[in-house]
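Have a look at the structure that comes next, please.
Missing here is one protein chain; the remaining ones are kept as they sit in the complex.
Then we have chain A:
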Amino acid sequence: MSQLHLSDEILMAFADGELDEPVAAAVAKAMVDSPGIAKRVVDFQQSRRLTRSAFANGSASPVPPELYAAVSAQIRAFEATNRQAAEPRFREARSPRFGRGSPYLNVALAASVAAIAVATGYFAGRQSAWDNDSLIAQLDHPLIRSELSRVASGRDVELPDGRMRVISTYRLQDGSLCREFRLQASSGAANAIACHQGRWNVALAVTSPANDAGYIPSDGTDLTATYLQNAGAGEPLVEDAEAKALAEAAR
């Protein structure tokens, strides 16, 4: 009979009931033959019990009423939105006129329009304080566009004038691929979302002066999050899914 190597992983999987039958039978036999192996299996069962009881009896304080209230309010809001939006959104989804071209038309909810408007106001209101135009122009730099097609989320890239970090990648409801990123340049900092339609176009940007370096006010990330959510961004694409989507977009 061939030798079965009983690694910790195999013995643990046996203890957890995760082994296929032929291997499980071999482990069961080995346990009978060797008290050492039986002990290792028992230890794995024991560690599961310990963990379970530690979490059942300890650390968790009761859910605070505020959290219940906040989540219940979210649920009510989404139920209401869904009832209202179900009809028109369904029609839009089937209409090719809305499916291509401008991604904004597909952003059905009023809240997303508000998000873009607020961002614009943000530019306008603080324009005099720093060279905002050049920062916005920089977001559209060919180098940034090529990095957006290439870099995995979470990575920093050094650029001639600053540093960019891609935060996450999303597929919107209309199928377009968008990436959230941050640019830290001498002229200021920006949180932006770029979407790919033939090339990367900046869809939304929230900027702040250079002396805020390293710090993006929370309303900036709230705006980008709101935008993504209202544009029907699902969960972020990660690893293989992200790499695949980027490769497709680059074609």
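FYI, contacts are C-beta pairs under 8 Å (C-beta built on N, C-alpha and C of every residue); 3 or more make two chains touch, one makes a residue touch a chain; residues count from 1.
Everything below uses one rule, namely that contacts and distances are computed from a predicted model.
Undergrad: Which of the following is the UniProt-recorded protein name of the chain this complex doesn't show: "Phosphoribosylformylglycinamidine synthase subunit PurL", "Glycosyltransferase", "ABC transporter permease" or "RNA polymerase sigma factor"?
TA: "RNA polymerase sigma factor"
Undergrad: One chain is left out of this view; which of A:34, A:74, A:134 or A:186 touches it in the full complex?
TA: Considering all chains, including the one not shown, the answer is A:74.
Undergrad: Among A:31, A:139, A:167 or A:205, which one touches the chain that has been omitted from the display?
TA: A:167
Undergrad: By the contact definition given up top, give the residues of chain A that touch the hidden chain.
TA: Touching the chain left out of view, chain A contributes residues 7-9, 12-13, 16, 18, 43-44, 46-48, 50-64, 66-68, 70-72, 74-75, 78-79, 82, 153-156, 163, 165, 167-168, 184, 214, 216, 221, 229, 232, 234-236, 238-239.
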